[in-house]
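The complex appears here minus one protein chain, its other protein chains still in place.
Up next is chain A:
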Amino acid sequence: MPCVGDWLNSPLSIVQGIFAQNVSNSDWEKKVTEYFKEKLKENNATNWVPSLNDVPVHYLKPNSLVKFRCMVQDMFDPEFYMGVYETVDSNTNARVLHFGKYRDVAECGPQQEIDLNSSQTVTLERQTFYCVPVPGESAWFSLLSCGFLNPPSQAYISASQARVSPSTSYTPSRHKRSYEEDEDMDLHPSKQKEQHMGKSCCSGGDIHGCVEPKRLETEASAGHHVISPNCSPPLDLNFPLPGEKGPACLVKVYESWESFKVNDVLEVFGVLSVDPVLSIVNSEERDSSTLDPMECMDTAEEQRVHSPPASLVPRIHVILAQKLQHINPLLPACLNEEESKTCEFVSNFMSELSPVRAELLGFLTHALLGDSLAAEYLILHLISTVYARRDVLPLGKFTVNLSGCPRSSAFTEHLYRLIQQLVPASYHLRMSIESMNHSRFIPRKDYTANRLLSGLLQLASNTSLVIDETQLEQGQLDTAGVHNVTALGNLITWQKVEYDFNYHRMEFPCNINVLITSEGRSLLPSDCQVHLQPQIIPPNMEEYMSSLLTAVLPSVLNKFRIYLSLLRLLDYSISEEVTKAVEEDFVEMRKNNPESVTADDLHRMLLVARFLSLSAGQTTLSRERWLRAKQLEALRKARLQQQKCVNGNEL
């Protein structure tokens, strides 16, 4: 049997081995996946696999095993490939069988020919997904973008910096997230291999860790520049959010691809393929005007998009893939499993839940300038998630409109940065006439290139979308602007986005937490409006906010992160008894003043009660929680009323 390093470095040779043993029967494929499943189950084995999220492609060895955490942005057509093919040696006429799975190019030796007409040839089908890193993935779990605004290349300069910064200080507890850390840990088998082979461009740098960051930086940025003159215009990698960096990937899925959907977040383990041959197709195409009739059925545009240079968009041939419930690296990947480890983790965390909640509440209260009610609602908002859909009605969405935000200081900006520190994925949408009119919110199908052009609203589940309305000025929205605002409204109300397929539109359900910050009531719909009542107005917002963040211990910050991700995944129920009580309560409230409590209010109160219970780690509703929820709602409403009185013509 091959040694440990092999399955990481040359998974294909393992596959070849299994294939050779089982040529006659067809279940070699099953054996391959089983083999890798076993391997990855070994303790921490998944951490040894280099991740494409953290390591630039050009540092990874071609045909090695990699992992990639990504969102399915688009699905290409299924392709048929040679599952098994036969080569003939032109000298000896010897025939050899090969497998075509996990490969882009059917390989054969220098003297060999592929016999396209062999009766042994087996044609199989696989599906290609165009995957991008999870949009808006927070900086705190990916070293690649350590600062908020720094381009990724700079991450290498500030490698040392990054370790100090609170956002990344959790890493020691985790396994290596970055390539640089390899130098500390000699566990990494691929590193030795690379040094040994001397193939990788940075093999020298590995030994002298101190010079490494600088070298890497120049290489990384050089890499970016070198690419652009080659392909003009630069290939649009189709990230949903502007300014995103990171590898886009063509992920080839071999089994059960029907179970994956657009916008699903996956973690894939597979063989990295960056064969330069793949790119040759393109350059050839561009040179010659006379196209092969077979080739010309796709436009040049489509060619470019569907087979981009492998150096820009690597291919991953998936051996194992799983849908992720969440992307928080601090949590065990899968919580559903009845594993003792996860149970332990959950129960451990549950035991210290209330201090964490108290601390988080305190932290957010400070962040919201001393307004504890708003902080309470913010917690509820952050753990909300669409847990079911009845007919068309999404249940469990909790869009909060935080009105009364001070406009002058960059309060919303800083608030967003704090939220960004807490949630795994987020995006700050600054509403302005300009951005409404000119950005693409709704993904649109581009039929010339035959791909789905991404839009801002193509986001993974549970992404926090913070919409900043405070900067919105008066002005004229054009058609695109109206569509964008309508799309935002639909997203908030129905939790779905209608993608534009030109000839028709199609709904894609989503699950996005929307927080709207505004001065007055927002023009967008929301489930609940909380009017901010700042207790303190710090003279220097910037200083105040950053001091807030540094004041929190990194370990505590991590607890916050776990708290928010974990609670969202809990189940919840209401007992018959409490149902009765709620019923009574509702009737009672209506009796006194039918105007004040509508069905909508009851909806909202039930939601608040739900998240309030969950936020305390309780999975059933108790009478106390219900009363507390009512109390919160009453407080919130009183505030709104008060606000209305203050400036009478609002609303």
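FYI, a contact is a pair of C-beta atoms (placed from the backbone, for glycine too) under 8 Å apart; a residue touches a chain by one contact, two chains touch by 3 or more; residues count from 1.
We take it that contacts and distances are computed from a predicted model.
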item: Missing subunit (named according to UniProt) among the choices "DNA replication licensing factor MCM4", "Transmembrane channel-like protein", "GPI transamidase component PIG-S" or "NADH-ubiquinone oxidoreductase chain 4"; value: "DNA replication licensing factor MCM4"
item: Option touching the unshown chain, where A:G370, A:P406 or A:P509 are the choices; value: A:P509
item: Residue touching the undisplayed chain, where the options are A:D115, A:D236 or A:E519; value: A:D115
item: Residue of A:M75, A:L237, A:V346 or A:L632 in touch with the missing chain, whole complex considered; value: A:M75
item: Option touching the unshown chain, where A:A480, A:L602 or A:A616 are the choices; value: A:L602
item: Touch residues of chain A, complete complex, unshown partner; value: 74-75, 77-82, 85, 88, 100, 103-108, 112-117, 119, 123-125, 258, 261-263, 277-278, 280-281, 284, 288, 290-298, 388-393, 395, 445, 447-448, 450, 452, 482-483, 486, 493-494, 501-504, 506-509, 572-574, 579, 582-583, 585-587, 590-591, 594, 598-600, 602-603, 606-607, 610, 621
